[in-house]
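Have a look at this one.
Just one protein chain is left out here, and the rest sit where they should.
We call the chains A, B and C, going by the order they appear; numbering starts again at 1 in every chain.
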Amino acid sequence: MKIGVVGFGYWGPNLVRNFQSAPSVEGVVCYDASDKRLAIAKQKFPGLEVAKTYEELLARKDVEAIAIATPVSTHYPLGMKALQAGKHLLLEKPMAESVEQCRQLIEVAEKNKLVLMVDHTFVYTGAVRKIKELVENGRLGEIMYFDSVRVNLGLFQHDTNVVWDLAPHDLSIMDYIIGLEPTGVSAIGSTHFSDKEDVAYISVRYANQLLAHFHVNWMSPVKVRKILIGGSKLMVVYDDMEPSEKIRVYDKGVDIKERESIYKVLVEYRTGDMWAPKIDLNEALSLMVKDFAEAIKSGRRPTTDGRSGMKVVKILEAAQASLRQNGAMISLVP
Amino acid sequence: MKIGVVGFGYWGPNLVRNFQSAPSVEGVVCYDASDKRLAIAKQKFPGLEVAKTYEELLARKDVEAIAIATPVSTHYPLGMKALQAGKHLLLEKPMAESVEQCRQLIEVAEKNKLVLMVDHTFVYTGAVRKIKELVENGRLGEIMYFDSVRVNLGLFQHDTNVVWDLAPHDLSIMDYIIGLEPTGVSAIGSTHFSDKEDVAYISVRYANQLLAHFHVNWMSPVKVRKILIGGSKLMVVYDDMEPSEKIRVYDKGVDIKERESIYKVLVEYRTGDMWAPKIDLNEALSLMVKDFAEAIKSGRRPTTDGRSGMKVVKILEAAQASLRQNGAMISLVP
Amino acid sequence: MKIGVVGFGYWGPNLVRNFQSAPSVEGVVCYDASDKRLAIAKQKFPGLEVAKTYEELLARKDVEAIAIATPVSTHYPLGMKALQAGKHLLLEKPMAESVEQCRQLIEVAEKNKLVLMVDHTFVYTGAVRKIKELVENGRLGEIMYFDSVRVNLGLFQHDTNVVWDLAPHDLSIMDYIIGLEPTGVSAIGSTHFSDKEDVAYISVRYANQLLAHFHVNWMSPVKVRKILIGGSKLMVVYDDMEPSEKIRVYDKGVDIKERESIYKVLVEYRTGDMWAPKIDLNEALSLMVKDFAEAIKSGRRPTTDGRSGMKVVKILEAAQASLRQNGAMISLVP
Partner (left out) sequence: MKIGVVGFGYWGPNLVRNFQSAPSVEGVVCYDASDKRLAIAKQKFPGLEVAKTYEELLARKDVEAIAIATPVSTHYPLGMKALQAGKHLLLEKPMAESVEQCRQLIEVAEKNKLVLMVDHTFVYTGAVRKIKELVENGRLGEIMYFDSVRVNLGLFQHDTNVVWDLAPHDLSIMDYIIGLEPTGVSAIGSTHFSDKEDVAYISVRYANQLLAHFHVNWMSPVKVRKILIGGSKLMVVYDDMEPSEKIRVYDKGVDIKERESIYKVLVEYRTGDMWAPKIDLNEALSLMVKDFAEAIKSGRRPTTDGRSGMKVVKILEAAQASLRQNGAMISLVP
């Protein structure tokens, strides 16, 4: 199996490198609209094949799958062509510009029995998989809140705002860990240099009292990548800037001692040990690439499949609508 | 001049201690509804006088001013009686339960030419005054955002939610530093143990694109007290958990290099030195107490006067309304 | 039982406060050579008795024990008088100026069946007791090294150097945790403002390859209080500047995979979880005071008795000798 990688910009080189060293991948064929970038690609990756047009790439029989690392506005047209040409498809995040585009891509992929995957790389990190494990085996208890901060200086994007740029990472982590269907989204933002929001806050509600919140900011003097998860039994701080102890699990919480009524509750604080479980530090991207390759081989769904990609876009779309309505809560309940 | 301190619970002892060592204060007279607490007060503070009833306290001629450190629901009735008895008045934060209560207190104080002050202690910290100085002398440039996080485990309050409990600190800091009139407030929260929100997010909008945001949480495994301020020239991180370098000023930002239109802007990142200015580490409470005493003496307004206290309550009241409307933006424009 | 506290300077007030609230102590009688300080003591602690001379204090029948918080040069003469007057004795750290002084104090105390204790407060902290527990139950394995850093700006002492001022804390912690007899001491220092060392490094050797090392410095721009302990099974970082998670235990180490000879060893690294055990945050001083009172009552030895105090002085004395000999190793083996 060979993989076609489309787009050799910021992320493309990482895909090429990982596909080249994936066991079941025999070769990588790269396409980029810019000849200059294609030349750079060939120089940087000896053994890399290139295609002169997207059509040429799709026409190749030995290329079974296409990975698309181009601006989001092109995900749908390029992806749809790939699926229609019978290629398995990996899309960079976010999956597409709208839920409707996602829906159509999923439909065609299912009809043609093709793997459709979105590269939500963070879901494949050892840190996120460890949190998922703690949630799944019930150790965290019921999740009460999910609070995420992803801020730093730059990189300003011209074709998108900070919500579509940064939030997909944390929304995909949240979706993977929580696994429930959100009921509503609200977002507030502010613009300072163009008509695109450079700072924004997104709230996501679930049917129970679980509240998720996301702070994304392109103008912070300090780089923060931190998620706080409050479970009824344990609480987790996931700090991606920590070099090794990325996850800290706190045996802390509030226990209800006496509850006369909803108006009168006596709580007790519980504070025990903290521990930082050892986490797998393998490159997440190589695991994602492996999941894609194995899904193609075996026919099973990859972890971050089209449906999980669409769930992220659904929240982004609602957040965008809320931004335009000054923070109004947008219902996600059909 | 003697000061009457009402309420010897969590904060009262701090007021007694600071008033006792204030230069212009001759003595402190304490009143608490609980005889047991009054007895503790006398034991802890030798030389402290006590009053058996609030009326007895107000009737004393030598008591010129009253400081009230009781639950917020009693601020208005107790405070109004003090003003009507001709006493200068210091109220703990938040000032009262509603803007209307604040308005009436201000009216009576002004009519009777009495000092009316709210104990927004943080405004008197060296850290906050240093930030104010940087803003006032223009070094920060135009403020683009103000982001505050105040989270920890407990203390759950029975008569109030996390917004009324924790946000007054940061709202008063914001009001002091920014000084403008907010135009709208929205708040989203969640309840897990009673009918009071234990986690909440508040957004405050201003006429320009300045956006302020507050994260308050009673259920965080880690204690965070951090404010991020993005100015067009400098950016500030104020971390109150740092023992000495509470403020870090970053010469970082985004400069517009070329602006063809609002849709096409070329920005350039600027990263220079960071510095932590030396800040006054005197106890803020003693400065607040001094400001109160001097305001009484000289007839000038204290920094955190009734009007600034009312501005905080105005935002709290709007946040409460927004919480009930699932985050709808509540306009503050008349 | 009443306790006589001698010296109301930096540490004396802490002793008075803790003795006053100790259950088995009926009263505290204070003596200080300065009338002014005695007056401050009376004002600060209502109910405190005072003695006009040290002799008056020793003559009191109701005073069963004496606690001495004066400069180290006076520990021996004042302490000896107390023991000779039949009083139990608590000495501030370091116990005395020389091993010989310590020996004599121990001798008299044992002869008169009096409790002799040294206030090595850190030994009573929850953090140090937790480490001791991990060592005692074998979880750390064999200790390979003990590395301590205690540096900050000031307070310069006039009558002593940085070794005698700061190292007693860490030497007492080491002695408590390791419990073995050191075999040699070497120390190197430097003087910049007077003839007293303001920065110094002390090495302590044990019979096996266990090496302890202490960095003490009065001129550091940052305050560090950190101990690293390398066990063959677990490793510990004790950071006393951390507000809550003072101890971190690392499941990290080196395992010998193959050992052909001492010249050819194949090692393997082991890295597992880190955890921060919950530690008792009760004030260490109150536990020390309690240990003293209970030792008097029951006749048992307190944890930091005269012998443990003498072991610390033995190292200090050897370190001082080594400083004078430019770091020569001073043997402690008889």
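Here are some notes:
Just so we're on the same page, a contact is a pair of C-beta atoms (placed from the backbone, for glycine too) under 8 Å apart; a residue touches a chain by one contact, two chains touch by 3 or more.
Everything numeric here is computed off the predicted structure, so don't read it as measured data.
Within the set C:A207, C:V267 or C:L281, the residue that contacts the chain not displayed is C:V267.
Between the chain not shown and the residues C:K52, C:H192, C:K297 or C:R324, the one that touches is C:H192.
Taking the complete complex into account, residues 144-145, 147, 151, 153-154, 156, 158, 184, 186, 188-195, 199, 201, 203, 205, 209-211, 213, 215, 217-222, 228, 230, 232, 235-237, 248, 250, 252-254, 256, 262-265, 267, 269, 271, 274, 326-329 of subunit C touch the chain not shown. Seen across the whole complex, the unshown chain contacts subunit B at 245, 251, 271-278.
Keep in mind that, in the parts below, only the chains that are shown with their structure count from here on.
Interface residue usage between subunit A and subunit C, two copies of one sequence, is largely shared: over half of the residue numbers at the contact are used by both copies.
Relative to the whole-protein C-alpha centroid, the nearest chain centroid is that of B.
Rotation angle relating subunit A to subunit B: 180°, from a CA superposition, given to the nearest 5. Once the centre of each chain is set as its mean CA position, subunit A and subunit B turn out to be 39 Å apart.
Inter-chain centre distance (subunit A to subunit C, centres taken as mean C-alpha positions): 53 Å. The set of subunit A residues that touch two or more partner chains comprises 271, 274.
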